[in-house]
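A single protein chain has been removed from this complex, and every other one stays in its place.
Our next item is subunit A:
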Amino acid sequence: MVLLPAFGYLPVLGGNTFHLEAWQTLWAHAGLQRSVLLSYFSGLITALEALFIVVLFLAASQGTLLDRAIRRMVSPLLAIPHAAVAFGLAFLIAPSGLLVRWASPGLTGWERPPDLLIVNDPLGLALMAGLILKEVPFLLLMSLAALPQLRPEQRVTVARSLGYAPGIAWMKCVFPALYPLIRLPVYAVIAYATSVVDMALILGPTLPPTLSVSVLTWFNDPDLNRRFMASAGAVLQFGVTLAALLTWWLGEQGVKRLCQRWLANGSRASGATAIAFGGRALLLAITLLAISALAGLVLFSVAGFWRFPDALPGTFTLDHWLRILPSVAKPLINTLSVGLAATLIAAVLVVATLEHAARYQLPAWRAQWLLYLPLIVPQVAFLFGLVVAAESVAIRPQQALVVAGHLLFVVPYLYLSLSEAYRRLDPRWAQVALSLGVPSWRAFWQVRLPLLLAPLLTACAVSLAVSIGQYLPTLLLGGGRISTITTEAVAMASGGNRRLVAVLALLQTLLPFIGFSLALMIPRLVWAKRRQMRGAA
């Protein structure tokens, strides 16, 4: 649906013939080349860095106290919406941000904020930093979920008994088996990073912005003829993401070739210490950065008068919270109703699918990859198509459409987080129930579902967090009229009232956090008297 208008066909706007005018205007647009390159490279570099950090940590990780502490600190980071991470980082590294304040004037000698373009820098470094901050927890959790089936301890033990240092042993014996399992999440990171909109609006370059942001601007342009150009841009965005994925894939093949020799050449010594140190240091740095970013948001949200080089505000106040709360009631309700509706629908769909597969002992579904398509195709590209399609059959932007859009992203995550638990549940539980003469619907409600309560609630919390973080689907499918905390926060990004933005970003973080807390607490309360149920989840 996005293809037609790209070639000039959109009857609603009087485009009845196919032509290449949209592409000509697009090519002629100043800064297009730079936008494309920014999107392409920021996506690839982000994925490479994030994967590098995660792999290095996993190779170094030995299950020590520090390692487990780092892991535990990383997981909650996944729940923080992209926009909130972006704001936190922006407030941290901006010229008048926390880092400069803490170092000034002692180290820098600055009495006034330096005139530097750190956030929104033309090379997109801040954007990449923000993306890495957000994608590292994602890749780490995906890897941790995939690892147990590879029995990494066993592999490392064997290699160590052959004289390999632990880090090298992991790299040579575990990583080659792990990578195929996390390939899809890595591709999702590339696709996301090449086409992200909300983070790019907050942290990314402005003149010109990344391609996806440009496309959004054209799409929302009052001059409706720009729509054709936006459609062409969306198609181009798809191409850019595809090119990045293709580059990555070629790189994969190259690395595979090169490493074949290294894997079996028997070299044991080099780099073990670097891995052991670097792996932990990098991930720890990422975690601390994210935590400081969050702390920065809290500081700004309660800051009263705050003179520049002071490390802390002179006065604290709850004014910003009180001032903004009445006006965010509506977005808050929208956020929750869309999030809960999408989660509920997704949970019913996913559980029904999994239960059906378990009941009839079906093998893994072959069309599974279809489910993950929304995670790999750039949002800008296919959401525009959806909007155009909805308009052409006269469906007005509305809340139901937003829920449907969120479902596309919520379902894959819910499926990802629940299918493993469902698969691992001992089939004998249901068999015992049935052999006691209980019909299968009762076996489901009274045995399988209660046993899966904890993973189900966690999966719901994940999907709620995904829904809360959605910016583009909410904006486009709601026609800009369904405002959520996320759209409000991003809309205020350019306005520049840091304290109000901080309040919104914190609210945005608070909601998924509440969801995850409930998912942890409810099973503990329900199963307070059942010892095995508390350990099981």
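One rule holds in what follows: a contact is a pair of C-beta atoms (placed from the backbone, for glycine too) under 8 Å apart; a residue touches a chain by one contact, two chains touch by 3 or more; residues count from 1.
To be clear about the criterion, contacts and distances are computed from a predicted model.
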item	value
Missing subunit (named according to UniProt) among the choices "M16 family peptidase", "Methylated-DNA--[protein]-cysteine S-methyltransferase", "ABC transporter ATP-binding protein" or "RNA polymerase sigma factor"	"ABC transporter ATP-binding protein"
Contacting the left-out chain in the complete assembly, out of A:M142, A:L236, A:A433 or A:V490	A:A433
Among A:P113, A:G239, A:P313 or A:P450, residue touching the chain not depicted	A:P450
Absent chain, residues of subunit A that touch it	360-362, 426-429, 431-440, 443, 446-447, 450-451, 453, 527, 529-533, 536
